[in-house]
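Have a look at the structure that comes next, please.
With one protein chain held back, the other chains of the complex are shown just where they sit.
Per-chain numbering from 1; labels A, B and C assigned in written order.
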Amino acid sequence: MTQKNRLSGGQIGRDTTLKFTFDGKQYQGHQGDTLASALLANNVRLMGRSFKYHRPRGPLTAGSEEPNAIVELRGGARQEPNTRATTAELYNGLTAKSQNRWPSLAFDAMAINDRFSNFLTAGFYYKTFMWPAAFWEKLYEPIIRKAAGLGSLSMKPDPDAYDKGFRHCDLLVIGAGPAGLMAALTAGRAGKEVILADEDFRMGGRLNSETLHIDDAPATDWAAQSVAELSALPNVRLMPRTTVIGAFDHGIYGAVERVSDHLHTPDPGKPRQTLWRIYAPRTLLCAGATERPIAFDNNDRPGVMLASAIRSYANRWAATPAQRIAVFTNNDDGHRTAQDLLAKGVKIAAVVDTRPDAPRADAYEVLRGAQVIDTKGRLGLTFAEVKLADGTLRTIECGALGVSGGWNPNVHLTCHQRGRPTWDDSLAAFVPGGTLPPGMSVAGAAIGALSTHGALTTGAAAAKKALGLKGRTPATPKAEDAPVSQTPFWYVEGCSRAWLDQQNDVTVKDVKLSHQEGFRSVEHLKRYTTLGMATDQGKTSNMGGLAIMAELAGKAIPEVGTTIFRPPYTPTAIGAFAGRIRGMEFHPTRLTPSHYWAKERGAVFVEVGNWLRAQWFPIEGETHWRESVDREVTATRNSVGVCDCTTLGKIDVQGTDAAAFLNKLYCNGFAKLAVGKTRYGLMLREDGIAMDDGTAARLEEDHFVVTTTTANAARVYQHMEFVRQCLFPDMDVQLISTTEGWAQYAVAGPNSRKLLQKVVDPAFDISNEGFPFMACANITICGGLRARLFRISFSGELAFEIAVPSRYGDALMRKLMSEGAEFDVTPYGTEALGVMRIEKGHAAGNELNGTTTALNLGMGRMVSKAKDSIGSKLSERPGLNEADALIQVGVKPVDPSKAITAGGHLMAETGPVNAAHDQGYITSAAYSPSLGHMIGLGFLKNGAERLGERMRLVSPVTRLTVEVEIASAHFVDPEGERLRA
Amino acid sequence: MHDLSPLTPLGGTAPQIDTVADLTCTEQCDLALASVAARLGQEKACAAALQKLLGAAPPVAGKAHLAAPYSAVWAGPDQWMLGADFATHEDIAAQLKAALKDTASITEQTDAWCCFDLSGEGIAAVMELLCPVNMRALASGDATRTTIHHLGCFVICGDPNGFVRILGPRASAGSLHHAILTAMRSAL
Amino acid sequence: MIINHPLLGPRDSAEFTYKGDANLINRPDPETASPQDWHDYAYLRDNPAGPHRELWFHDGGDRSWLVVTRNTLTHEITAVELARDVARAEGRSK
Partner (left out) sequence: MRYSGFKVIKEALSGHKGWTPAWREPEPQSHYDIIIIGGGGHGLATAHYLAKVFGQKKIAVIEKGWIGGGNVGRNTTIIRSNYLLDGNEPFYEFSLKLWEGLEQDLNYNAMVSQRGIMNLIHSDAQRDAFIRRGNAMKLNGADAEYLDLDAIKREYPFLNFNDARFPIKGGLAQRRGGTVRHDAVAWGYARSADQHGVDILQNCEVTGFKIEQGKCLGVETTKGFIGAGKIGCAVAGSSGRLMSKAGMRLPIESHVLQAFVSEGLKPVLPGVITFGAGHFYVSQSDKGGLVFGGDIDGYNSYAQRGNLPVVEDVCEGGMAIMPMIGRARLLRMWGGIMDMSMDGSPIIDRTHIDGLYFNGGWCYGGFKATPASGYAFAHLLATDTPHDTATAYRFNRFETGHMIDEKGMGNQPNLH
């Protein structure tokens, strides 16, 4: 028979029947069910296994604090391990599997651990598995790891998308129970921007689980009416299915909305979940309270549940774990469960009340001053052993046992900024402390107002206070105001295996052992026993452990302390924190102006920072990248090549002090650079280490264009702004980054001038006389398009760089190709660029590695002593100027057929090969088609004095040893005649 | 007149237009841009010259002046981004230099940026998935620089319920466009 | 965190880049400073547990360098100034 434990009433849509499977077996539930409520309705109590002992487990709670009923939800790539059945919304076609068991949930071979629990006590593994030493990795640990973990990942990429969003409000209300609803109504009616967030899919909080009345109507009606009124207010945003996971600095709250988790699969374009960053100057925490259990022997059997949870299942979900139920309580709240169950036709075996003066009841038997001391039932509760007030024992038959040890306010978010809760003796519980996150206040059960009346009144008052609303608070609706008396009762005396942390199998005995071995602070207890470290973060177990430790230490609970609550409030999908920032969207992609053209040409692209740059341009018949690169280099050196160098940073430096500013910025002089001239500049960090290099072109008296390396563009700009705003605030200089505004191409090779003369407008003389090496100018091309021309060379050839507004970059590249046909113009990519700069000994990123000085780079003399510049002073420290300092050199293999690897280290020709004899390292290497063998750049101790010396280049990780000769870094055209041609 | 034909930031020959539900995202290419930064000691003179040019005081922090022929957005202390119709102001830098003389440093920015105009219903729902700007509090003429998926952008509000302009780095137009469309499909 | 920009109002700190102690504004006078002065400027920090004046760059915004006074124990921000104004006030004008 289906749903044999389904009761009458409840807030489920009985007209919609939903099919689902658990461990392959078909069941039916209704709209509004959770997986747990539906399984209980189908008389399924056994839903999981514990972590260490693999004990059979059923749900303990009806909410997000659940330690036991965690399953693998869904299948395939969407498999979700460790999903709480108590919060998983039922949908048609839901599939779930139990986890951490083999071969089946009912028969779990690993349950053998339970037999050896005596050996597997807290911390046992620190004391053994040490002999022989090698066995840990080889034998013991693999076994332990096999047993590790609960659910399993699909090992497939998460197919669903996640969003991130940002929301602002005047007041964020966390929790939509009576306090939260009342607060939102108060603020909403006052016209304030309000966000009301609740982790549940149905707002109303405990009201949905109780049979209470507000204003003489069922409290559920009041909740529904309030939600309706709020959703009609344009200034109020309701966020159900939204868990506020963390309180971060300055009123920023993280909240996760489960947009599609109640659906079979998300709708097209929609996310599975959204991580909201909520900016809230004022926040009201109305997170309610969590019932706490009482520990007694074998209190972990399926069917042993929190009394309030059984009540929730009966009242809200019309489901019961059994037809005959007992209650074990130390307070009046447990009796509510008995009354509500009776009203639903469930038999009450007895209410076991620890209080000798417990209230009597006619409808059910109350065992006053009695305690549950043990339970029976292999896969589910069958009997409870009770010790009566007079000491006699009695066995009570029951399929479920509701346990109530009182309520703990949910103070978690109040502690996210390391505030500590304070102990309230009247409640025998922790309540929010004095130091809340700035802007946060607390109301309702979360602050200890446990009655409905208390929740409504504190909610309204707190909202008023937080927003500074004037006028008197409107009368709050009429509701019960039962007095709350919570006398602490943590565990049944003399028990041994009484569970505190049910998921991690931490028992009272483990806490006692922890104390015995000196692990007595809360932090030590937690770490030594793993109490409270499970997926529920100890929401139902920390207090018990704390209380027992306090008793053993003979201290009051607050003296022992409380563990720090940290975000997230409940475990949160990692995907939600990443949002859309994954895959190809991990970083933005920057495309050069010639990208589409290069793509047509079949270019191979490479990532440089966020840029995509053409690496080389393969042509028909080329099978290896080296063929393409060698061809591009040779063609450029022999005729003319074109390379897109737009990615170099371009910073506009203007103002009457522009030259003086650059003089501070670069270690070499710029004050006297003539208009129409460009100069190479080396920038140091203040600590004297080379930061970046590039050129500065003086287009006008008060206007420079500075280039930076591609990788450092952003950092250099930031540095320049620092120097401008913080170090020299009264220099007249303005900085604007224009990197992407101009498409800039290097046109290099003996025919580069001839090619450019075909596009540059005739008005401009770019002959060697009219436009010599290092000249620059604003010009026009192709009949009037404004452009910039620089006579600079990275390749070492006669070369220019020409820049036009980016939108024309594509057309200019095509123009250069067509006009250049007569010279066999060749586009070249970053590889050929790299080869040519190595052939010329130009330093690049690999050499400017953040540890090298001007001296190391062979530019020691560039650092002007005649002026002050950033870094010049600290570059004079002895450690940066030692006699055998590393100096940039070139290396070539003695046997031209041999390879050279970047990253290799330089050793003397003979003698030992080890760190003590390390003399330098190779930074860049390439095959030089111009020379017909590989060449490299590197740093060598006292390198300048060692040209011609033979050494060994060793690279153990790539298993390479090769005899090399130290050479000048300028392999090609050392006199630089070509670039001046 | 030169014979080089332009490409749009998204790499097309014509602007791209996408519509999701009742919201349209238009690639805007008819915009000439230049930054104006007052020279030291010339701040007042520069502001005065700008006032003459704009017919209104240059916008203060967080504000834009939306008008023709010139619109202006505050970009930093004594610094603005001026916009005009590309057809008539392709040489915007030169035109501004003529008007502002030595009171300001002027830098052509036309092709440093890409521009997407959002017009129609649901702007707030889309924007709250893109950046921390509080659209519910945004009024016409508000303009702010913010970050969208790691990209530094200007968000300029024409009409909070009907028109928002987003300026982003041109080289990343594709990434920005993808982010905007993804948000539109998610929110609408 | 939220940094209350003196010109732009409250902004998410994610728009900013952090540099360090605002004392970095006080670059030694190249004419008179000793090597020790340069070392102390570049390498030594008060690193207080409490109020700390520090430099943030609004690279996701108006490109201003700010001097933020922030408590390193609580992260509470009590003052935000334009670094350029601070630099001038501390006598860095030409």
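In the analysis below, a residue touches a chain if its C-beta (ideal position, glycine included) is under 8 Å from a C-beta of that chain, and two chains touch if they have at least 3 such contacts.
From a predicted model like this one, the values you see are computed outputs, not experimental measurements.
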Displayed chains contacted by the hidden chain, counting the whole assembly: A, C
Contact partner of the left-out chain, one of A:His587, A:Arg601, A:Arg814 or A:Lys898: A:His587
Selected residue (touches chain absent from view) among A:Thr211, A:Asn235 or A:Ser521: A:Ser521
Residue among A:Asp215, A:Asp425 or A:Glu607 touching the omitted chain: A:Glu607
Which residue of A:Pro488, A:Pro567, A:Pro750 or A:Gly860 touches the chain not shown here: A:Pro567
Positions on chain C contacted by the hidden chain, ascending: 1, 12-14, 18-21, 35-36, 39-40, 42-49, 52, 54, 70, 72-75
Touch list for chain A against the chain that is not drawn: 51, 78-82, 118-119, 121, 124-131, 133, 136-137, 141, 144-146, 148-158, 160, 162, 164, 246, 248-249, 252, 254, 275, 277, 416-418, 509, 513, 516-519, 521, 523-524, 527-528, 530, 534-535, 537, 566-568, 571-575, 577-579, 581-587, 589, 606-607, 685-689, 691, 845-846, 849-851, 874, 877-881, 901-905, 913-915, 918, 921-924, 954-958
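Everything that follows uses one rule, which is that only the chains that are shown with their structure count from here on.
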Contact-richer chain pair [A-C vs A-B]: A-B
Cα-centroid distance, chain A relative to chain B, in whole angstrom: 32
Computed distance of Cα centres, chain C from chain A, in Å: 28
Interface hub residues of chain C, defined as touching at least two other chains: 12, 59, 63-64, 82, 84
Two or more partner chains touched - positions in chain A: 277, 279, 730-731
Touching residues on chain A, where the partner in the complex is chain B: 161, 163-168, 193, 268-271, 274, 277, 279, 580-581, 585, 587-593, 595-596, 610-611, 646, 652, 654-657, 702-703, 730-734, 736-742, 780-786, 804-812, 815
Contact set on chain C toward chain B in their complex: 7-9, 12, 14-15, 59-64, 82, 84
Residue ranges of chain B in contact with chain C within the complex: 61-62, 74-77, 79, 132, 144-147, 152
